[in-house]
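Input: one structure, supplied below.
The other protein chains are all here in position, but one chain of the complex has been omitted.
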Amino acid sequence: GRFGEFGGKFVPETIMQPLIEIETAFQNIKEDASFREEYLHLLQEYSGRPTALTYADQMTAYLGGAKIYLKREDLNHTGAHKINNAIGQALLAKRMGKTKIIAETGAGQHGVATATVAAKFGMSCRIFMGEEDIERQALNVFRMKLLGAEVVPVTSGNGTLKDATNEAFRYWVQHCNDHFYIIGSVVGPHPYPFIVREFQKIIGEEAKQQFLEKEGKLPDAVVACVGGGSNAIGIFDSFLSEDVQLVGAEAAGKGIDTPFHAATIGKGTKGVIHGSMTYMIQDQFGQIIEPYSISAGLDYPGIGPEHAYLHSTGRVTYHSVTDDEAIAALKLLTRKEGILPAIESAHALSKAFEMAKGMSNDQTILICLSGRGDKDVHTIMKVMEEEVKVEDEAFKSSAR
Amino acid sequence: GRFGEFGGKFVPETIMQPLIEIETAFQNIKEDASFREEYLHLLQEYSGRPTALTYADQMTAYLGGAKIYLKREDLNHTGAHKINNAIGQALLAKRMGKTKIIAETGAGQHGVATATVAAKFGMSCRIFMGEEDIERQALNVFRMKLLGAEVVPVTSGNGTLKDATNEAFRYWVQHCNDHFYIIGSVVGPHPYPFIVREFQKIIGEEAKQQFLEKEGKLPDAVVACVGGGSNAIGIFDSFLSEDVQLVGAEAAGKGIDTPFHAATIGKGTKGVIHGSMTYMIQDQFGQIIEPYSISAGLDYPGIGPEHAYLHSTGRVTYHSVTDDEAIAALKLLTRKEGILPAIESAHALSKAFEMAKGMSNDQTILICLSGRGDKDVHTIMKVMEEEVKVEDEAFKSSAR
Amino acid sequence: MKLSSHPQDKLFIPFITAGDPLPEVTIELAKSLQRAGASAIELGVPYSDPLADGPVIQRASKRALKNDMNIVKAIELTGEMKKNGVTVPIILFTYYNPVLQLNPDYFFTLLRENKTEGLLVPDLPFEESAYLQQECKKHQITYISLVAPTSEHRMKKIIEKAEGFIYCVSSLGVTGVRNQFDPSVYPFIRKVKEISSLPVAVGFGISSSKQVKEMNEVSDGVVVGSALVNKIEQLEDELIQPGTREKALKEFEEYAKTFSGSYMLK
Partner (left out) sequence: MKLSSHPQDKLFIPFITAGDPLPEVTIELAKSLQRAGASAIELGVPYSDPLADGPVIQRASKRALKNDMNIVKAIELTGEMKKNGVTVPIILFTYYNPVLQLNPDYFFTLLRENKTEGLLVPDLPFEESAYLQQECKKHQITYISLVAPTSEHRMKKIIEKAEGFIYCVSSLGVTGVRNQFDPSVYPFIRKVKEISSLPVAVGFGISSSKQVKEMNEVSDGVVVGSALVNKIEQLEDELIQPGTREKALKEFEEYAKTFSGSYMLK
């Protein structure tokens, strides 16, 4: 249950047995053709897969370098790749005879995806969400409730994703006999990083095939954003053994030399978070530090253990992208392609655009557009209002 | 250019020639395989078509009648069927050598779709929107601006969709030599209702084939909501000559016996609106009356002339659904299927659910789920808050 | 319809909205226009959705609708005008939808009973107008046709069927005041005049006597709408108050004269 020295199962004794049961069930379904059929059928009939692979002709022309392709996970039902995993895990829960679902959520994307699947499967659903996040994401909270989920406010810690995850674990420890915990990213104790990878690798499988059909060759580079890192693992997996450059973009927030970032690989150190050995943002005594990113989905102090491994082997290179760079990339893609990306995905875009400029016209880049930006419009509005304010003030002071 | 006695071209002399030019160009592209190829390629690669056909197993079980299928236009890029038409018309404009786009919008859906396509095609874009609507739909206004469109506030009339349409026409009259007007529904002067039908009939073409694949037969009934009626024409078109019951659901607002509705067929009379002879809501002297519906997309005083014709021949039956009924259907689908529909689409759902209950298990209903409900969450929140208030007051007064 | 003008004069066809600012004032305004040398008067029926009109006439429509004006009352107003000494022809200017809502027999009876001489429907192009044009002929109502710079090869067909005068749309666009005309308007009007045996009047955007003079060099006259309606808007309060009405009417008349061929030549 490891990726080199990373991963593992660092959890209270109480949930060792439930994890073993999940692992057994997971091994069974992996070899069960009927499971895969049901999973793929739902992805297709319910979530609308395969998602498109869009050639970004305008962006390509604008940057003048490599050809840019976008894997459109934003076109999934509920607007991001999160549903792939939620469908898979809910099916796994169903196979295990569990009818009660719990999940953690930060901005609410994984919560909405989980509540959605729970509704579709007729399962009860309890979503743990930090109090602070509940206030910031009132619309998503309402959506989860409309979907029939109970949203449990988490007041411990700072009331954010990390704390919601802790609380979901605590609840699960107490109710593991009849509850299934759907973890939203390639994080957590074994076998979760493997499970989530299994249910996200469809992204790369589709993209690889679509890319070969369109270009007759593999992309030169694949770029994805990384918080926990499930969309990145999903798209990377099919390319790991190919001669393709793989690049992860993590959140540099206000800059990795400030205290306000979520650059786990860039500035983190090895440790155990949420049951898994990986890189994480912590102080010298092992206390986890609250991360920062404008993007709620990247605002997580750890990273999936497989990413830690892929970093350690050098197979994937990780770079960090600031809030400002991500917003600029978001605006550019919207303007040039009519596609409003999630701020998360915009981190990948920013890095990829920078790379594309330095590449030749016959080279290609595949970007995982992990989700749509509708959810972020408020945030972008606020940022742009502030920009205007700053400009105004600069103008005023220069005018004096 | 007519549907029986409906349709036609009731416009100022100045735009007769531009309309004739569009008609000629439209005839040309209809017979041009390369146009259709480009159109279908964009639908697939950019908007993610074909959209899924989802079997609503939970809803079917809950209602206990006909099997319910949903044509998932909500899975399109930008979240509704509007993009099909915007892509088609923008391509037509491109073929005509026009690089400036104008459009009207009510809640902003067609405006966002148009601005999206304009961005993707590198065209300039000007969206006319009522001042009142601009205030109510700040997020969509911001999205259009992010997409590079200019949003022109319309202060004439009541500052709603009808007035935005008038103003778009006025602007077009003055700038028709280099501007293309992308109308958002199967309304307006000839050839627009034919153009929009042409670009929306993909819905029915796909749905028919998908349905045959899944069920081996055609559906017993097809249900769609009708404002202007483009999604309805889009899904009906492939079934018009088949032995399939076709049902349109229009907005009864607070009830068709109140002044607050948009039930054009149910309560309207024949007349000319926005260049087309059709049914419309007006007083005895031909003044257009501002309609009402909780759903911004159905809040239009006219209806596409082809619907007026299909009503007159009896081929399609039109029913009206109140705000309350639509909201109830919206909540039910969200809870049972994990799909949050647009309030527009919820009108079709409500009617279809009612029909399904009275049908047998071996019968089937196909519903056009024209768009996703993310845009409506604020509205639904407000409605539910009011419901709670009313209940509270009822409780208080009963408690006395 | 007999357009009132001396042979050497150019046509001056003013537009006002029925019921703006009050029905009884509209009658007085018509009389003022007659005194100012109007060859005919276009009387606009206010409409909720006037999509061929610019903001000035939109506002006039709104004011008139507030006074409960409608197509029937507007036609009846033409009868009142005639009773009150208006002798120049009156052309009812109305969007198509209000006409459609009336029984055709009733509509034409109303027009005839009220001595309305002409009919102009801005959103009824040639291709849709056969029925109404034929009914007009039957009831001896002059149906006024418009041609625009974009009418191109359709122009001939339109002019062939036209009666009264040809209304040339000066430029692309809706009604409203304009500072400058596209120079292409002159060859356009010349072309219309070549084809047409009827007088040719130019409308849309004429707002100064200078423009009238310019247009009259090629045309047989002008239609003036927004400029006059704008004046009415400015004088609204004074026109409404009986005490100040006379003076305001006089001011309006003097303003109207600046567009009038008969006065200009003097």
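Letters are used for the chains, namely A, B and C, taken in the order the chains are written, and counting of residues starts over at 1 for each.
The rule we apply is simple: a residue touches a chain if its C-beta (ideal position, glycine included) is under 8 Å from a C-beta of that chain, and two chains touch if they have at least 3 such contacts.
Everything numeric here is computed off the predicted structure, so don't read it as measured data.
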| item | value |
| --- | --- |
| Which displayed chains the unshown chain touches | A |
| Per the touch definition above, residue among A:M96, A:V152 or A:V173 touching the missing chain | A:V173 |
| Sole residue of A:K162, A:R197, A:H307 or A:R372 that reaches the chain not shown, by the stated touch rule | A:K162 |
| Interface with the undisplayed chain - residues on chain A | 8-18, 156-157, 162-163, 166, 169-170, 173-177, 269-275, 282, 284-289 |
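One rule holds in what follows: only the chains that are shown with their structure count from here on.
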| item | value |
| --- | --- |
| Chain whose average C-alpha position is farthest from chain C's own | A |
| Chain with minimal offset from the mean of all protein Cα atoms | B |
| Averaged-CA centre spacing for the pair chain B and chain A, given as whole angstrom | 34 |
| Intercentroid distance (Cα basis), chain C paired with chain B, Å | 38 |
| Residues of chain A engaged with two or more neighbouring chains | none |
